[in-house]
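Every protein chain but one is kept in place in this view of the complex.
Labels A and B are assigned to the chains in the order they are written; within every chain, residues are numbered from 1.
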Amino acid sequence: METVDINVNMGPQHPSTHGVFRMVLTIDGERVMDVEPHIGYMHRGAEKLSEEMDYRQAIGYQDRTDYLAQFMNEQAYCMAVEKLLDIEVPERAEYIRVILCELNRIASHFMFLGAFGIDLGHFGTSFTYGFREREHIQDIFEEVTGERLMYSYFRPGGLVWDVPDNFVQRVRDVLPKSRQGLQDLDMLLTGNEIVSVRSRGVGVMSAEDAVSWGLSGPLLRAAGVEWDLRRDKPYSIYDRFQYDIPVGTHGDVYDRYLVRVEEVRQSIRIVEQALDQLPDGPIMPEKMPRKLRGPEAEIYSAVEGARGEYGIYLVSKGGDKPYRLKMRSPSFCNLSALRDMTIGNYVADAVAILGSIDIVLGCVDR
Amino acid sequence: MMLALTYDVGNIWLDSLLGLLAIIVLMTVGALALIWLERKVSARIQMRLGPMRVGPYGLLQTLADAVKLVGKEDMRPRSADRWVFELAPFVVFVPAFVAFVAIPFTRDWAVAFLDLGLFFIVAVTGLSFVGFLMAGWASDNKYALLGGLRAAAQLISYEIPMVLSLIAVTMIVGSLNLSDIVIYQGRVPLFVWQPLAFFIFIVAALAELERQPFDIPTAESEVVGGPFIEYSGIRWSIFYLASYTNLIVYSLLGALVFLGGWDWPLGREAGLWLQVLLTFGKTMFLILLFMWVRFAMPRLRIDQLMSYCWKVLIPLAFLQIFLNGLVLVYGWPDFTLLLTSGAGLLLAGYIVDRTVRADPRTLRMVPANPGAAEPAAADSAGS
Partner (left out) sequence: MLGILKSMYVTMNAMMRKPVTIHYPDHHRDVPQRDRAFPILLWDKEVDEPFCTGCHACERACPVECMTVVMKDNPLHADGKSERRKIVDQFWIDYGRCMRCNICVEVCNFEAIAMNNTWAGHELSKFDRNDLVLDLDQLLSQHKQGKIDAWVPE
């Protein structure tokens, strides 16, 4: 009998494409024969806009790329500008940045854990559990920065203002809640046999392939490569904390999930250490120029974002604006491996694999 | 309305009309209440409030939704196959509705006491997959097609273990009459004698109802509602109504066949309202179980669903039938039924557990900065 493969257009209004992502699946029955991803539905020209802004103004646009790990984006951008202008960041500011970044990583991973459950077919239960925990952390962010999503709190040189007086106590109160919430999600998903059969051996990516595709972050670590910018290209003050880097053994969807669960625990550890060591002091350098003017230079600074290496490549031709600002977004680079991972799997797996990449469309399209 | 079921006018046509009317009202109100209940249960499981706005605790929310749905435009894609598309909701709805006719709610309270009641219900509810297939095919939508095919495959497959588990029960009772089956359970309900069959029934019912973990035909995150994707307004709400009616039917069936219906533990001489209460309570128990499972489970994949049916449930159902046959032929006492069936269930659990649970996977933990200051030893300067 003659059979025809059919094209199924998944997205951009599909509930499980994590935003406005579109993939055209060629399916033979339930099996995916080909995937063609289409991106660009959320392109806002953040790179070009940043070229029009001076170094202080552009901070608002950094939040809006990876809108689930905003502090990391700000951190990368501020580090680039600080490197360009040769500014020393005060100790206290560095500590607060680390605390907020790691809290942000926890929040982002909770979002992933919740959404991952939905991709595997949970009727929202995992999602609400993840959101519940993320909410506690966002409350802290709101108390510190005043915003719930687009913080624009870091500034080249330090922070825009100091944290509230009860900040340390608030974070200490929230961390046990996060632990408890993580345990809930862990019990709900990790041991569940259905999650296990759905995600084990699906979307396998070997370490060599992962490196060739330029993957980074949890995907790379799940594939078995020990690579964490916080350890291997130390920035900020990450060399002062003890933590473990979880590395997967199989490189499948299940490993990516486990790596993220473990990263939440490690982030909690880092936050606790940073809270213990948090010094007093200024949050901005004494002598900050009113107008930030950089020399002619090319700078690349990268941080270990929640999704992988978030880098800012900044070209300055002098003046108060960058000549070119390129964002190396982890979602975009990780997404490039989608086709390789998906072909040959079932339609349901395609959704799970896409979910395991944990893309943020604002970060893909910028 | 309820009295209509027992009201005997004497005219057979009038009687059946009144019975049907009662069923329609009962079913619609029941489905509306269940939709509200499901939303509340899901809300509580997910630590939300659920509907709160319309009426006290949102009780009238589904009514408001129903009014909205009826008021919506009934849209049909231009390329859809008109008659198939428009008839599909009713083909799904009618079997669920007809199945009600044969269900005895109490000792002498049913629209029709059929000697082949069980057979009738199973035969009739098995028809609903045709409607899903029609909807999937006629919508001229690829998601709907995928969903319709999935529904057909799943519903036909899971019909078999369900029927086999019911056959195991009828072997013991020796009758297909639901009243006889309930009366047989006056002393001990059948889920005690037949735990394996009960388990198979529950799983197969979950699959027939297309609820998590078997909601593959309508999978929200994959085929976005499957066969229903092109439906709107009243036709969509008929699909919805049918799914909740099916929930009631299967729960009632489970309550009657396995949980002792209106008989156990109060005896068949208990008052009418006590009997109603018993049936209602047991049905609610099963419904809540189905809802609870729905919000605790992710979804299986289609191939896993199929292999679970054909490689696990059907062999186990045959095992149950075989064990029952053994006990009945040799006339062993009743408790051997429990022993053999329970042993079968444990064996099944063990086998499934061994196959599904792979080695617990651990990650390699690479310590970073082992030389960094210990958290305890760190000088906590400042706040």
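By our rule, contacts are C-beta pairs under 8 Å (C-beta built on N, C-alpha and C of every residue); 3 or more make two chains touch, one makes a residue touch a chain.
None of the values given here were measured: they were computed from a predicted structure.
Annotation: of B:Met47, B:Ala112 or B:Leu326, B:Met47 touches the absent chain (contact as defined above). For the chain left out of this panel, the touching residue among B:Pro265, B:Gly281, B:Gly325 or B:Gly349 is B:Gly349. Considering the full assembly, A:Glu142 is the residue among A:Asp5, A:Glu142 or A:Asp276 that touches the omitted chain.
One of A:Asp5, A:Asp34, A:Asp184 or A:Glu226 touches the chain omitted from the figure, and that residue is A:Asp184. The chain that is not drawn here is touched, among residues A:His18, A:Arg92, A:His109 or A:Arg132, by A:Arg132.
The chain not displayed touches chain A at residues 53, 56-61, 64, 125, 129, 132, 135, 142-147, 150, 152, 160-161, 164, 184, 187-196.
Where chain B meets the omitted chain, the residues involved are 41, 43-49, 52, 292-293, 295-297, 349, 352-353, 356-357.
One rule holds for everything that comes next: only the chains that are shown with their structure count from here on.
Those residues of chain B whose C-beta lies close enough to touch chain A in the complex are 42, 45-48, 142-143, 145-146, 150, 212-213, 215-216, 219-224, 294-304, 353, 356-358, 361-370, 372-375, 378-383. Residues 6-9, 14-16, 27, 30, 92, 117-125, 127-129, 132, 167-168, 188-189, 192-198, 200, 224, 226, 228, 230-231, 238-250, 254-255, 258-259, 262, 269, 272-273, 276-281, 346-349, 351 of chain A are the ones touching chain B in the complex.
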